[in-house]
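What follows is part of the complex, with its chains left where they were.
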């Protein structure tokens, strides 16, 4: 990219000022620099991490993004803050389990889908964050919940639906064994998300995290504890690759 | 026990000296106090932990135990030391994988058995330590090896044999998911043994240990990393309970 810009400058196609703008085009709202070129560079608009931001800050950012994109996603936002934002942006939907606030005009462009697989009912919050993320970014999702390894038949019943997904997001807390078992049964990539669900020697998700990193099954990669958003974002990138030739 | 001894002393059935001996009857070899009453109290003779003891020390202890018991077991003993002991005690058998030196005249008194289930080929050493321990203490063993969760069909093929055991010892390294899966499939107790097999975020068995402690399956209890002996000892105690009425 630098090469190309330098060439264009030399060819007189770009002034130095224009070249500089190309490299750094974000809106400076004072407390935050919003990256509006992200959609160009990354293919998706900037996602807003709600924790630690006030409702007013979120509203400002959301309105700025809303004006320039087809979808906007806020993660880790409380009901209280969401209500304040919704007063000005009533088209945004709040998902209480996922703690997300989202608006999208993206329509899924492919029939492919991401499987969101989840071990227990306590992991729902993380699984839903993943599901909403993928949907907001314009990808179909199938939810396969409560299929932990202690009741193997529940998982085996749903294995074909998972196998037919382009990629799976696999959410599990406690001992985090589900991705290992799943990895032995299917052939597509798995993004594993450890959750902080558990107690005692779980150490806030450390147990599940280590399990997943040490998985004896191939095809499993891992994101941070409780990071449903990150897993879905990865899955969406892979999904896009899997359908890049389609129209 | 204290009550009974006190009574016997008062009744003149025991002198104070005899009473005292009842409470503390071990042979003092200088560097170690061998507990010869252990077989009475615990039902099994003292097991010798070979690590950190010289071949000569082990030989002295082994000969002392050999004279008073039906079986003798040394764990964590190197081939070099074992050879030295075997010169004097040729009836002892060395198991190179388990690193055990054992002699037994115990014959299994029941048809029941303990299942030793093991995830991968790298966990063999710990699994064999468990197997030899149980056999030396007079209990039948069935070895079900290399049935890790990444190839679930291998485990399912053997599930009936595991279910029919009184109790299972389940050995796994890396992410240690096997006990959780097994716990959902069978109904008898499982003693889980994490192994230090793995690398990186395995942290010398910590990953498998935490997995097993956090197992979402009921009926699973855990012993120390690589402690095949301890798991088998527990299993033998449970096996004895399961057959206590038999003759």
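Going by the order they are written in, the chains are A and B; count residues from 1 in each one.
By our rule, a contact is a pair of C-beta atoms (placed from the backbone, for glycine too) under 8 Å apart; a residue touches a chain by one contact, two chains touch by 3 or more.
A quick note: this is a predicted structure, and the numbers were derived from the prediction, not measured.
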| item | value |
| --- | --- |
| Oligomeric state of the whole complex, in copies, if 2 are shown | 8 |
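As a convention for this text, only the chains that are shown with their structure count from here on.
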| item | value |
| --- | --- |
| Rounded Å distance, subunit A centre to subunit B centre (Cα mean) | 48 |
| Interfacial residue positions of subunit B with respect to subunit A in the complex | 119-120, 148-152, 174-177, 180-181, 183-185, 198, 200-203, 206-208, 210-217 |
